[in-house]
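Here the complex is missing a single protein chain, while all its other protein chains stay put.
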Amino acid sequence: MKKILNEPSAYVDEMLDGLTLAHPEFYQRVAKRVIKRPDAPIKGKVGIVSGGGSGHLPVFTGYVGAGLLDACAIGNVFASPSVDDMATAIRAANGGAGVLRLYGNYGGDVMNFDMAGDIAEMEDIETTSVLVADDVASAKSDEREKRRGVAGMVYAYKIAGAAADAGLPLAEVTRLAQKAADACRTIGAGLSACTVPQAGKPTFSIGEDEMEMGLGIHGEPGVWRGKLKPADAIAEEMLGHLLADRPIRSGDRLSVLVNSLGATPPEELYILYRYIAPVLQAAGAEIVMPLVGRYATSMEMAGVSVTLCALDAELEPLLLAPASCAFWTV
Amino acid sequence: MKKILNEPSAYVDEMLDGLTLAHPEFYQRVAKRVIKRPDAPIKGKVGIVSGGGSGHLPVFTGYVGAGLLDACAIGNVFASPSVDDMATAIRAANGGAGVLRLYGNYGGDVMNFDMAGDIAEMEDIETTSVLVADDVASAKSDEREKRRGVAGMVYAYKIAGAAADAGLPLAEVTRLAQKAADACRTIGAGLSACTVPQAGKPTFSIGEDEMEMGLGIHGEPGVWRGKLKPADAIAEEMLGHLLADRPIRSGDRLSVLVNSLGATPPEELYILYRYIAPVLQAAGAEIVMPLVGRYATSMEMAGVSVTLCALDAELEPLLLAPASCAFWTV
Amino acid sequence: MTAMALTTETLRTAGSRLAAAADTLAPELNTLDGQIGDGDLGVTLQLATGAMAEVLLGLPDDVGLAFMQCAQAVTRAASSSFGTLLATALMSAAKATKGRTDVPWTDIPALLAGAIASIKQRGKADLGDKTVLDALEAARLATDGLDDPAAQLAAADAAIAEALEAFCGRPNKVGRARIWADRTIGLDDPGMVALKRIVESLRG
Partner (left out) sequence: MTAMALTTETLRTAGSRLAAAADTLAPELNTLDGQIGDGDLGVTLQLATGAMAEVLLGLPDDVGLAFMQCAQAVTRAASSSFGTLLATALMSAAKATKGRTDVPWTDIPALLAGAIASIKQRGKADLGDKTVLDALEAARLATDGLDDPAAQLAAADAAIAEALEAFCGRPNKVGRARIWADRTIGLDDPGMVALKRIVESLRG
């Protein structure tokens, strides 16, 4: 295992130690595995919490910040946080106006967050929940609710965070978060695996000249595995999957996220973006705030994902509103 | 070669196509291999240009932006830009107050930038030059001027950019850039190699359980190669090299950059920072604006570098002054 | 287990038996889960029972509150599905027994029914999906009408064994194993085996 770490079992806690030491202006530890904004809970503002397994920075914890999340519960690498930590995160985010649980659609996370919601309810904290389920490779469009949540999460965080910042009530923040989640479609492509520290060996193996189209951010199997294609062919196929799911309508305003799963450098992302942007524009879309970089990752996995987020007059200003965390400033 | 690209020979140009398409508010193409701020040249402001080989994003081109660089010349992967492009960058940055050439100490770059300076001189553009030579592993401290320039570049850009923004004259901007460059010490450690697209195979090979201490950002050989150590041992040794070169004095104010060479994820950087920060503090230093992330890279190379930048009353406010580019907002 | 009714003391005895047995049970459950899931079921059982063990001494006499503290201990420690479902079951028992210090043994089937309903809701699974639910349902049916804890455990044990046999040849329909449903034919569901081992441990 080629990683810079101490004891594999200490990976997550030491990572959080470093994160909070480096950026106390963004991240405050509420419990061993719970991080909040230093100014949370903010009285009268709807709180937004998320959570999930570690190994995806900036997802999930990294997006705690102004105009984004109020608190986050952190699990082991690729494993759900505990119900208890989720409940703690909800409490830390609760400024009296209710709390939205906004996270990715993974079985364990869903059960735990639901249970944490029940606990919060017993404590008279009103909560709602929105699941991000944007990975078009993980289920057909007639079973959208079964899709995994991947990089589209970033748009949902940003838009919900701005809605909460604007002082909207819980029901509105929840509606807008759901609308943002529904507006996102993502597909990934992997070139290499990654290693969960406590497992010590790669999550899967893939040939020296192979890629996997449609793979998930924990290395879940994709649509096909085969010979590595040229960048333009990869981009073309990824766009094909995304646009088959939601075709472009003339006049569409889209944000595009070309995301590295970790090891893939920005140089390669820009090569992809160079192909993607003109195709979308030729189809009649206008691109708004393109994002190119590492927004949702799988540690040292090589690969990319492409997300399209279809905006409207309600979502666009929320996406463009100011926000800041250690990993992203808008 | 596991990379997402089209023709290897088109790697750099397609990357620049994507970069300028995605971020026109930051980057404008002046020539095929020259990028400038859209508002450059800025009348009356000292211009700052840099340049170097591709494959290090955000270095060099990524740091074109307000409070940073005015223009940049871009070479092939790991190869010097042409004299001609450097001269074009100097012209693009020249707002009549002179231009500082600020870049890393590599033989080819130095010859070319000197020659570009001669050309600029023939055109009556006043220029100065500051070389960043911060890699302590590449030469002993009595031959500091021979050291390679690595991640310390980022501090030199930031501080010189702020000085130019403040309206200081060329001589002052040059002095402060030199002071910033002199204030930086860096050491790298590599876990894997990277592949230059046109070469098609890794720049060096390294065993599955090996690391190389002191390696350069093109994979230049380091101090030793041996078995991968635990994070704390790596951090301890890196700090040892840095502090042997410039011991901490009580009351020191230091900025620290824990930088990924590419594939190494932020999780691992935070594990290192967790060790580094308390050691510096225990030695009597106060940490100012710690930076943890990918600031100077070698494509998909796994590894890290640690930079210490010793601040004083003159440098600190310049480091903290606002700046923005697509990769970094202060 | 020969007390007249289920009390907080019963929870203490049961809890410490499970905690004592967990280390021995873990490897088998990890291996089973590793064949079709992520191989952490044994660890989950260790974490859950270990966390419960820490609260046993201080449990209140109110059986409902005692169940609740056990549930909370599990939520703190075990975040994999089985841990969450165990906590869900304990919470449903807590709600059903709140305010009582003695719960008659004849209430056991009803408590199991409550747990089954809560788990169904939490995990969006049904009977027949080849999960721990099917083992719980077998136990519920087997204990119905019995009023002695030893007899109840013996009946549950036998019924779960039968259920395991009945489901072995069928595919898993929920949880991680769902994606590989066909590969699960011929394998026991790890969660069902876990419940069998729990019952065996309680029998002593």
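The chains carry the letters A, B and C, assigned in the order they are written, with residues numbered from 1 in each.
Here is the rule we go by: a residue touches a chain if its C-beta (ideal position, glycine included) is under 8 Å from a C-beta of that chain, and two chains touch if they have at least 3 such contacts.
Please read all numbers here as calculations on a predicted model, not as lab measurements.
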Output for the hidden chain's shown neighbours is B
Touch assignment to the omitted chain, from B:115, B:166, B:223 or B:288, lands on B:115
Which of B:6, B:28, B:82 or B:128 touches the missing chain? It is B:82
Touch rule applied to chain B and the missing chain gives residues 75, 79-84, 87, 107-108, 111-112, 114-115, 118-119, 220-221
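As a working rule, only the chains that are shown with their structure count from here on.
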Among line, ring, star, complete and other, the chain touch graph is line
Here the gap between chain A and chain C, centre to centre from mean Cα coordinates and rounded to Å, is 34
Taking each chain's mean CA coordinate, chain A and chain B are separated, in whole Å, by 30
Touching at least 2 other chains, the residues of chain A are none
